[in-house]
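First comes the structure, then the notes that go with it.
Only one protein chain is missing from this complex, and each of the others stays in its spot.
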Amino acid sequence: MPIILLTDFGNKDPYVGIIKGVISKIAPQVSVLDLTHEIEPFNIDEAAFVLYQSYSYFPKGSIFLTAVDPGVGSACRRVLVKTTNYFFIGPDNGYLSMVLTREKMEHTIHLTHKSYFLKQTSSTFHGRDIFAPVAAQLAEGIDIHEFGSELYDLDIREALIPKVKKKSIQGKILSMDRFGNAITNISREFVEKGFLKSKFFLSIKNKKIQKFSDYYSQSTSKAPFLIYGSSGFLEIAVNQGSAAKVLKLKKSDLVVLRKSGKP
Amino acid sequence: MPIILLTDFGNKDPYVGIIKGVISKIAPQVSVLDLTHEIEPFNIDEAAFVLYQSYSYFPKGSIFLTAVDPGVGSACRRVLVKTTNYFFIGPDNGYLSMVLTREKMEHTIHLTHKSYFLKQTSSTFHGRDIFAPVAAQLAEGIDIHEFGSELYDLDIREALIPKVKKKSIQGKILSMDRFGNAITNISREFVEKGFLKSKFFLSIKNKKIQKFSDYYSQSTSKAPFLIYGSSGFLEIAVNQGSAAKVLKLKKSDLVVLRKSGKP
Partner (left out) sequence: MPIILLTDFGNKDPYVGIIKGVISKIAPQVSVLDLTHEIEPFNIDEAAFVLYQSYSYFPKGSIFLTAVDPGVGSACRRVLVKTTNYFFIGPDNGYLSMVLTREKMEHTIHLTHKSYFLKQTSSTFHGRDIFAPVAAQLAEGIDIHEFGSELYDLDIREALIPKVKKKSIQGKILSMDRFGNAITNISREFVEKGFLKSKFFLSIKNKKIQKFSDYYSQSTSKAPFLIYGSSGFLEIAVNQGSAAKVLKLKKSDLVVLRKSGKP
């Protein structure tokens, strides 16, 4: 089964390459795939969302290694989470909050058995010294319980989940893609449940967007419109342009959905 | 045979990683290589050129998956082209125009058989939902005719090919590389045929460049010079500097070659 890497290390420094070196030393046959290394530095919310929209496309049994870790070297625990279908290795900082709304957690192992780490561990690069060797040895068949003992209080970030009020849903912008589409944390299922499929509009920064498209090139004007993105989340987009630029959006901007006709 | 990816998805978002996940689920043994994911968004000309200068270095039988697709979700057809040596999967938007000046087309299949797509296909991410599963199943040995029926009117973009006039060749800048070299669509063969190997100069934006170098570090001044790049196309370069910056060049700028002594 492949090991999939998700980090905020960027593609400029050799850190990701070094992690692949460590893995190839222990498990030369295992394939290592990159999800992305361009998570905004220390942005756990973005990592949580990227992982959520991506993980289910990988084979069952895949091992996800996530290194987005503002607390590296501090007391933040390093954990291995086994769900029904996948393994997740990373810091205990809430990055699994969204995945665990869909995936059933079976085991959470506190990574403490140093015999599975690199011999010399630094205080600053646990991706290389702890996560990579544990992932590689897991891929080679080591039992999860070898890496440490079970724990029961994994960190979860409630703030990532949209709030349903009586006549509105309040969410936020989680991510901006390369094309300038602003992706919210409000999924299609959520909207349809909340509003019984009735019409609605979205407010952001005192602007109101009601136009809806089924695909990006359906809209022929340059006006912003709403669309369900490929992961099923509501996005704000501009055809062949950047909604982020046109509306000056940034991550964590609040959005509110309300039923049409009742502004 | 490997699957090679060419997209405008960038390396920031997880889209490319997701495509690799889909492929690894269907064809875990197949190796997936990246050509580049930094094609300028929606720039079909650039994709056509990048593919043209690259494809022949890959093993015969390689499968190229190209997702540069301004019309995603619209009526733009999704096609699989088999040439004598390679397979090309992507939108029917002309991105193969340059490759097909050298490669002999044998079959063009309109991808319509949905049983080979992901079960839930979005209108916005055909790279994941259509191209990736078709590429992976092709790599696994599925016959090309299983994916749909033959078509005979593939889109070709004539504008990518330089125009020969009586005393000049008119071309354009197709691409700017990382070093600031401006790569034209005029190949060495073209120049030598057109001008019988006689001397020539290049005009761009009212500037005239006549100096020629055999390799980048041959030029010791900071003045722009001409060079045949590693793919055999005429480039405008500056030694250890950026021709793009010095001359304020951009993609699609026109260039004209004329014989020397007759400006």
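First chain written, first letter: the chains are A and B, and each begins at residue 1.
One rule holds in what follows: a residue touches a chain if its C-beta (ideal position, glycine included) is under 8 Å from a C-beta of that chain, and two chains touch if they have at least 3 such contacts.
Owing to the predicted nature of the structure, the values given are computational and were not obtained by experimental measurement.
Checked against the full complex, the candidates B:T101, B:S149, B:Q218 or B:S252 give a single residue touching the omitted chain, namely B:Q218. Interface note for the absent chain: among B:Q53, B:Q137 or B:N185, the touching residue is B:Q53.
Residues of chain A that touch the chain left out of view are 8-18, 20-22, 24-25, 28, 41-42, 70-74, 122-125, 128-129.
Listed for chain B, the residues touching the missing chain in the whole complex are 2, 4, 6, 11, 31, 33-38, 50, 53-54, 57-59, 62, 175, 177-179, 214-218, 227-230, 240.
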